[in-house]
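Read through the structure below, which is laid out as structure tokens, and then see the notes.
Of the protein chains in this complex, all but one are displayed in their positions.
Presenting subunit A:
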Amino acid sequence: MKATSVCLPLFATLALSVAVARAEAGQLPRGVAPSKAQLYTSDDSGRWKCLDGSKTIPFSAVNDDYCDCKDGSDEPGTSACGTGYFHCTNVGHIGSDIKSSRVNDGVCDPECCDGSDEYDGQIYCPNICEEVGAKAKEEQKRVRVIQEQGSRLRKQYIEHGKSVKSKMQEEIAQLKGKTEQLLKDTNDARDKLNEASEEVEKYYEGTKKERAAARWTQLAPLIKEQTRRLKFALYTKKKLFKTLKQLKDNYNKNYHDLAVKSAVAGFDDYLETLDKDTDADPPAASVEEGTADDTEISADDQFDKVTQDTNIVLREIGSLFELLAGMAEDYNIEYNDEAVLAAVTVTKDVERNWDQIGLEFKDDTELVVPEEESDETPEEKALKEASDKAQSDLNDAMAEEERVKDRIEDLTRKLETDLGSDETFAQLLDQCFDYKDIEYTYSVCLFGDANQRSQTTTFLGKFSTWVGDNYDTQLYSGGTKCWNGPDRSVKLVMSCGTENKILSVSEPEKCEYLFKLQTPAVCPILPDDDIEKEAAAPEKKGNTKNHDEL
């Protein structure tokens, strides 16, 4: 048995740890907080009971670097159990409890500024408590100042909130009283306009036919031009349709050319929508230009109709052309599929022609409909003016009615909004804050919308609810849907500060944003006497005015 001789280094280690334990005998065992001192005393027979009462061990087994107790309470000063806490005295700073799994793990834990957690010699952790303590005190002071200021501001918010709420209620009552009169005003104005219009109508009735004819003459060239466009468009569409039809019927299915297949598939989809929506094809009759003799329809209406039809056909051309153009770009040349080659030729023709049509369409813009020409009589002028006046009065009356209605709605919404237990957030209602990062500017209007802007604006969500019970976290949801992800949403987390501003914006998960907002609205409310002295000071910075526009 040679164990005794080789065990020497081990005994040295053991002896060391025992010595360490002894050095503190009579005092507190290592890692025990002073407040727990009475828990670490041996009984008369030199024994000690685990704090969970599960076992009794010799007191010498406390901190012997071996875990005896289930709850780990026998090793407050070592990592043997790893489940309890080690108390760092941190003289010069405040003491702290760190997990005993951090004892002698080769890391200088910042929480243990005195370095007492690393005592086995593998690493030296200097005592930096004085420095840390000083910094902490400064930090404490800074926080205290912020909290005091924040508290004052918040109290103002609360006051504001309460007064604003009653003001809003008063205003609603007042506005509601007005609504009946406003409705009456509108109706009166409408009656007057009707009378005036009838007068005008009467006057016009006599000259109707001549006017219509004149208008037809005036618009005839425009209608003609627009009709030519429509015809050309229809011709092009038919050509594209026929080309796709032939492609569909004749292409070689064995080649599995994805570009061709997707063009055909797109065409099938198109045919399906045609079946469902037969109106998509404008009736051929409408291609007729129409004339002044046509009393059924006015020249203006005819022009609008042809223009509208043209646009419909253009849109279809777009769909069909895109199918062919997409194929022409990606198809496999090596297959030499004649049907495909034919379609490609047509596609290129159409594209070339289209540019030429651009010329045919002359000024390359939509045709502008001129004002009606007329020689106005004084009577006609007076009647028209009366009618215009009546129209403008009606507009004003309706606008006022609308304004009052909107205001009532807005006030009602605000009154129904949960502005916190003490109406603190009335101050922030509809206030907007921006945050610029590298790529985007983020914005949120409290209780309103959140957005992300660069060249374009992306809607991130609308206020939906408070999260938790503390009135410090809001959820904005229902934003624009993310590709392959959820609807965008924002979690707004608030912390105490003397001014309102967004501190950071991040996207911890795709399309789920986290805004951190600093605001007095969540500062703790300190008792008044605490800040009396401060209040007496003339400092007014950060104070916000009351927002009477609420």
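Note that contacts are C-beta pairs under 8 Å (C-beta built on N, C-alpha and C of every residue); 3 or more make two chains touch, one makes a residue touch a chain; residues count from 1.
Rule of thumb we're sticking to: contacts and distances are computed from a predicted model.
The listed options are "EF-hand domain-containing protein", "Glucosidase II subunit alpha", "Golgi apparatus membrane protein TVP23" or "Oligosaccharyltransferase complex subunit", and the UniProt record of the chain not shown names that protein "Glucosidase II subunit alpha". If you put the hidden chain back, the residue from A:Leu314, A:Met398 or A:Val493 that touches it is A:Leu314. Although one chain is not drawn, the whole complex shows that of A:Ser60, A:Thr83 or A:Asn127 it is A:Thr83 that touches it. One chain of the complex is left out; on subunit A, the residues touching it are 1-4, 6-7, 9-11, 13-14, 64-66, 68, 79-83, 99, 101-102, 104-108, 120, 122, 229, 255-259, 262-263, 265-266, 268-270, 307, 311, 314-315, 317-323, 325-326, 330, 332, 334, 354, 357-358, 361, 364-366, 438, 483-485, 506-510.
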